[in-house]
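Here is the structure we will look at, set down as structure tokens.
In this view, the complex is presented without one of its protein chains, the others remaining in place.
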Amino acid sequence: MNKFLLPLGIFIVLVAFLAIGLNLNPREVPSPLIGKPAPAFTLPQLHQPEATFAPKDLQGRVWLLNVWASWCVSCRQEHPILVDLAKRNIVPIYGLNYKDPREDALRWLKQFGDPYVLSIADVEGRVGIDYGVYGVPETYVIDKAGVIRFKQIGPVTQDVLEKTILPLIRELQK
Amino acid sequence: MIPELGHFALILALLVALVQGTLPLAGAARGSRAWIAVARPAAQAQFLLVAFAFGCLTWAFVSHDFSVAYVAQHSNSRLPLEYRLSGVWGGHEGSLLLWLFMLSGWTVAVALFSRHLPDAMVARVLGVLGLITVGFLAFILLTSNPFERLLPAAEDGRDLNPLLQDPGLIFHPPMLYMGYVGFSVAFAFAIAALLSGQLDAAWARWSRPWTTTAWAFLTLGIALGSWWAYYELGWGGWWFWDPVENASFLPWLVGTALIHSLAVTEKRGSFKNWTVLLAIAAFSLSLLGTFLVRSGVLTSVHAFATDPRRGIFILILLAIVVGASLFLFALRAPKVGLGGRFGLVSRESLLLMNNVLLVVATGSVLLGTLYPLFIDALGLGKLSVGPPYFNAVFVPLMVPLLILMAPGPLARWKHADMRPVLKQLVPAFVAALLLGVAVPLLYGGWRPLTALGVLLAAWIAGGTGVAIAGRLRGGLSGQPLHWWGMHLAHVGVAVFVVGVTMVSSYQEEKDVRMAPDDTVTVGGYTFRFIGVRKEMGPNYQAMVGELELSRDGKVLRTMKPEKRAYLTSAMPMTEAAIDTGLLRDVYVSLGEPIDERAWSVRVYYKPFVDWIWGGCLLMALGGIVAISDRRYRLKRRAAALQGATA
Partner (left out) sequence: MKPRHKRFALIGGGIAVLGIAAALVLNAFQSNLVFFFTPTQVAAGEAPIGKTFRIGGMVKEASLQRQPDGLTVRFIVTDTAKEFPVAYKGILPDLFREGKGVVAQGKLGEDGLFTASEVLAKHDENYMPPEAQHAVDQAGKAAKTVKQ
């Protein structure tokens, strides 16, 4: 045995641990809310602040809840995908506008397109807490019984949409 | 347009770096002069391209170009100019670009200031640096492009993290990276020596000034970071043994071992393998630090945004760079001779002890830093290793090191008789003993550890005094600068030890509820709470407290700690108010409002705390003085002649 191989050996063990350590920090954390009813709330709508919205209004339908904000850069990344999805008329998308001044939010939608049936204004971020929002954007799939079936943390990608979200929605819509 | 130019410059730089990383190395191996000659111009071109890219990003910040995603995330139209400039490295992408900029800066410095080195050696060094550059450029271009567009542009930026909006943070990252990245030069010299098989004293002499420069910058960078944490985090601590701090401290410890071991290799030709291994280790730990900070595998108060893809990339880079160099080491090291012999008691053996202690200390810090990760990886639960672990392990290991610092510089090379050395040191010991007993008794009560700290600091300073006195007869002006540099750095350590000892022994801290006209006293200083009022800053709103500081009934000044709320990020920030003095700091920070009139307030009395950073400054200065020594330039010329004739 070459004793000069010792540093290399130690280093290889170290790298192995670091590699395992990297995998321990998965970004997609299982949400405690999956399989539980979507928390109830009543909040004003973004476009018509006098009207309100509550999740129970959508009982009997499968819908997507997308948390977004005008200050969120990743939201722009996923936004074209949502706009495109809205055009396909597969599933209604509801937006939860998180901690955003109303004017900014409206301007943002005007600029990038509005894929939402309606947006809910959560200026204080209260509902965000109930839903365990880690960061914006996040997207929830909610079934006919009002139960959260899936949660996407971070932007929705085409890949996640086609391979996970859409098949799940087709299943739930049956 | 300008961001695209910057991006394009980075792509060109990658191409140039590929050339720089291959042709000169191949040329040196084959003895092709034409290929070897590529190294210097390639390094220069690469530097210009990276500098241009860096300039482009800076311009995007200065001109509020929110169509660049990175600028939109880290700047704001109300952000003052100085923080727009430092915002360039306020996030992940930009700090990597800074890393790269430093690397190309070091590379071009080697290209410019190595006229007297053999061309083949320079080609190898620049080639190795070129390969590292390729790795980092690929990392930036593939996973962390700072020039990515955000179209259409954001109305306004999200603002720079308020923690980073601070003068200390303008200089901390560049200094730290100068040091971190500077070890890449020592690394490249070591690899070049291994490749060429010429592992001799000349190599150590060439590598020494570069290593010392990098070490001095790293010292300054760490000190600035510590100073920043002290006044900006509002907790009054100066070192938290946080993983991110440890990430910069580990290369420093090994770098310190390296500059000492290089001295032996240069003077006596011994420790050659060991020195090479340390050079590899110092840079590897810099890379490991980058990995730990940028991948987010460890929990840290510094909480950088993280992305696992980036972590994987750096890990692969780390594995390739370090794995390949350790493999090369394993191949070449057995063929290296032992070098000059030395006695059991000699300057060499004392420096060997220095190295063993520093490396073991590095190991213990590394273990403590990575232990939570190991345990988590093995599925044994989640835990954290806090400051008590590091204090319990690190401090005892430093004690023998500090004791050796006085006799070390007095001992002779090759074979030393310690009796005259120790005899010389008797006055220093007596003085240290007296101070060690007197200071705690006079200052605020007997504590054995305080006495030990003061004694050690005085012992080191005394050792330096004895060394200087011993040379007085020889004429002080005759002493070379590197000798002065060493002693200056050692005195810096003594000053640092005084600071640490005094502040950890005699600091006072109080959390109190204060209504107007309430008073609180720490360390003989009395604070009277006057009130809190609202003020507007450029991009924040502040609650500014007013407290009157007095001592023995004499009013000294008014202190104004702030609680800021930044407009864009809504993030609260505590800005402490500090009255700095040579022998003590008094420190006050605002907590939160309790009712209409009262606030919770935290006050500290910190004796000698500024000596900590003063000591670091002296250490860094010592390094700078040492490398200004003429003999490096003279001997380099001589070495070049030697190399030419050999």
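So that you can tell them apart, the chains are marked A and B in the order they are listed, and the count of residues begins at 1 in each.
Simple rule for what comes next: a contact is a pair of C-beta atoms (placed from the backbone, for glycine too) under 8 Å apart; a residue touches a chain by one contact, two chains touch by 3 or more.
Because the structure is predicted, anything quoted here is derived from the model rather than measured.
S.K.: Based on the whole complex, identify which of B:44, B:198 or B:600 touches the chain you can't see.
M.R.: Checking the options B:44, B:198 or B:600, the one contacting the hidden chain is B:600.
S.K.: Which of A:34, A:51 or A:145 touches the chain that is not shown?
M.R.: Considering all chains, including the one not shown, the answer is A:34.
S.K.: Among B:168, B:343, B:444 or B:531, which residue is in touch with the absent chain?
M.R.: B:343
S.K.: For the chain left out of this view, which of B:72, B:351, B:377 or B:573 touches it?
M.R.: Of the listed residues, the one touching the omitted chain is B:573.
S.K.: Of the residues in subunit B, which ones touch the absent chain?
M.R.: Residues of subunit B in contact with the hidden chain: 161, 163, 234, 299, 301-303, 305, 341, 343-344, 349, 352-353, 356-357, 360-361, 363-364, 367, 371, 381-386, 388-389, 392-393, 396-397, 511-513, 569-574, 589, 591-592, 594-595, 598, 600, 602.
Quick note on the criterion: only the chains that are shown with their structure count from here on.
S.K.: Express in whole angstrom the distance between the two chain centres, defined as the mean CA positions of subunit A and subunit B.
M.R.: About 40 Å separates the centre of subunit A from that of subunit B.
S.K.: Using the touch definition from the top, list the residues of subunit B that touch subunit A in their complex.
M.R.: Those in contact with subunit A are residues 69, 72-73, 150, 152, 154-155, 158, 273, 277, 280-281, 284, 291, 295-298, 306, 308, 311-312, 315, 318-319, 322-323, 326-327, 329-330, 333-334, 370, 373-374, 376-377, 568.
S.K.: Would you tell me which residues of subunit A are touching subunit B in their complex?
M.R.: Listed in rising order, the residues are 2, 4-5, 7-8, 11-12, 14-15, 17-22, 24-27, 71, 73, 76, 104, 107, 111.
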